[in-house]
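Complex shown without one protein chain; remaining protein chains in place.
Chains here go by letter, A, B and C, matching the order in which they are written, and residues are numbered from 1 within each.
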């Protein structure tokens, strides 16, 4: 009990004495958490968005003969071997003809005199929605052309290819800036913690000279580290939440929301972030003590 | 001459004495410059990429009668009134028919028995490539439908709309993180400069007590601020250049380069960055002196 | 860290201290101090007085030789034991080592907090000491707002706060007028009568001239006994 009282008194006194640098550390931690989670949020949502855009990720394989129902399973297996696939549909010329008619709309009378048989058999392949599949779509299409009786493979070549490159670029950017930010965050936090402790170096040294035990010295520092990490990440996450609300606010509207359901971090993710920043702050403080208070 | 010698000696001594915190400031400045320019670079290139993707930004207006050559100028004017437009092409049913034939490729014999007259007259409108136009494409299409004798307006509605929302979101993200980063950069730089000066507060105070004039005190601080800003931004820009090379390296390949010609900052931009960070560092140092050395 | 029953409190054996690169501060020093003694240490400026005191409170390690306090060889005991030991040694440093941002009370309370004394007892003890040293009216003033002589007395009060078994005072009267000096010496006398062993490094002849205690003199790293204790 006595011990705890002393530690708390110490902590309060430290804060009173050095509140400006404590506040600085807190702000730094918050900013770092904000940065990091901001990028995490964006990356997360980008992946989701990509998967929605990928709804159009349909490849059509035109065949020069019908695939007998008995052979369809083999075909499917071959396709699934190469890439993860959402669903595979075998389409007869009749079905294609109906589809074409629908697409032409008012102009459908062009087809009036024609027979469905001029259209080939085909297979529609819907890819699983993720960036990996998107970026491998070209390879996949080449693979499909080598299957037996394939006449031609078709997909929204033009824009899908560009889009996939674009997404790749974005992914790289987000990862790169994420790494940069993580580095800086660590650097900033450890730097400010170091500075706070250097400012208290004299005090800790005097305490050492007066015979303070390790637990006496480390107690307040640990509590401070904990508070810094805890409050810092709470603040950062709160700021992030407001950013999130702001973005959502500026992107409401049926079309958009439908496309990008911009979602916040999940609870487990939030907890991991909280835990990590507490660990970082307390750990950093302890390491710094060992380094700067030699006596 | 004597004055300059003394100032240089002072500066060298300061650096020797406090090289670790000086290095910290330098690193902070570099990182801040790197962040800021990195986002600037991305934003710049994103705009360019958008304009390239926008190549497909073509609207087709189907008309129920031919537009007489004498009226074409009036039509053009009306269209240009609403939005900036790259070019406008009036297309006759014959031209459309040829185009359709080309598109159908091997299946073109479907059209053999048909006459071009079942196709309507149309106007193809190519938009100027920028994000603003992209995001207003829906409004534009609605406007076009109100023009006389318009039957139907068509554009790659599905994906263009999604793409434009996506681009908007991205723009917001880049701007938001850019702002965040600029704020932090300023905060970090001023904080480290302050700390460096607080560490030297005692020295400056003693100099004051010994009768140092203002120019004696400020000279070395100014030189340091200048060097910090100069070297810091040079370092940051160099790091940025390597990031740039890395990105380019990972996106070589004919299709990609064709689409995103990822380009570096222009010389004037580099100069502005250099100048700004020098100003920030020197200014910050001077303000801090005034605040921390009161005697 | 319990001190043994023997009457020998401090035993310094063939101790040398060389600061890098080649400053020989102490050269093969040996002496011992009994419990309850008062000992003076004199010597020219730079003779090594402070160095010797630092070795005794483990702020520096001897280059050669060893030091025993209450039977514990300082070079062999564990860090935890050193911390406990320091709680029994009060040191008034020559450069005070006060915390400028804390008040007089907070500074003097530090060694008491370190061994978890409770608030009430701390307050009583601090008042007692400040009364004895005549600076009770400064109790809630930050130490950087004090005159140098007041600071010196605070440093002495802090050293004496925990009723140490061994009190090391390094130039305790350098900034004090004669009235304050005699108050400080009275305090030392009082602590001594309560059982504390006291070692005072000083230049101030006036405080040791008329005593009957042992006086050591350091010169060029060598220790000489220049006055043996007179039998009462």
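Just so it is clear, contacts are C-beta pairs under 8 Å (C-beta built on N, C-alpha and C of every residue); 3 or more make two chains touch, one makes a residue touch a chain.
Since the structure is predicted, the reported quantities are computational estimates derived from the model, not experimental observations.
Peer 1: Going by the stated contact criterion, tell me the shown chains that border the hidden chain.
Peer 2: Looking at the entire complex, the absent chain's contacts are B, C.
Peer 1: One chain isn't shown here. Among C:38, C:69 or C:176, which residue touches it?
Peer 2: C:176
Peer 1: Pick out which of C:50, C:83, C:165 or C:197 touches the chain that's been left out of the picture.
Peer 2: The single option touching the absent chain is C:50.
Peer 1: Please output the residues of chain B touching the missing chain, sorted low to high.
Peer 2: Against the missing chain, chain B presents residues 2-3, 6, 9-10, 13, 17, 202-203, 206-214, 216, 295.
Peer 1: At which residues does chain C meet the chain that is not included here?
Peer 2: Touch with the absent chain occurs at residues 19, 42-46, 50, 94-95, 135, 145-150, 152-153, 171, 174-180, 203, 205.
Rule of thumb we're sticking to: only the chains that are shown with their structure count from here on.
Peer 1: If you average the Cα atoms of each chain, whose average lands nearest the overall Cα average?
Peer 2: A
Peer 1: Taking each chain's centre as the mean of its Cα atoms, which chain lies farthest from chain B?
Peer 2: Of all chains, C has its centre farthest from that of chain B.
Peer 1: How many Å are there between the centre of chain A and the centre of chain C, using C-alpha atoms for each centre?
Peer 2: 62
Peer 1: Where the centres are mean C-alpha positions, what is the separation of chain B from chain C, in Å?
Peer 2: Here chain B and chain C have centroids separated by 68 Å.
Peer 1: Could you list which residues of chain A touch at least two other chains?
Peer 2: Expected reply: no residues.
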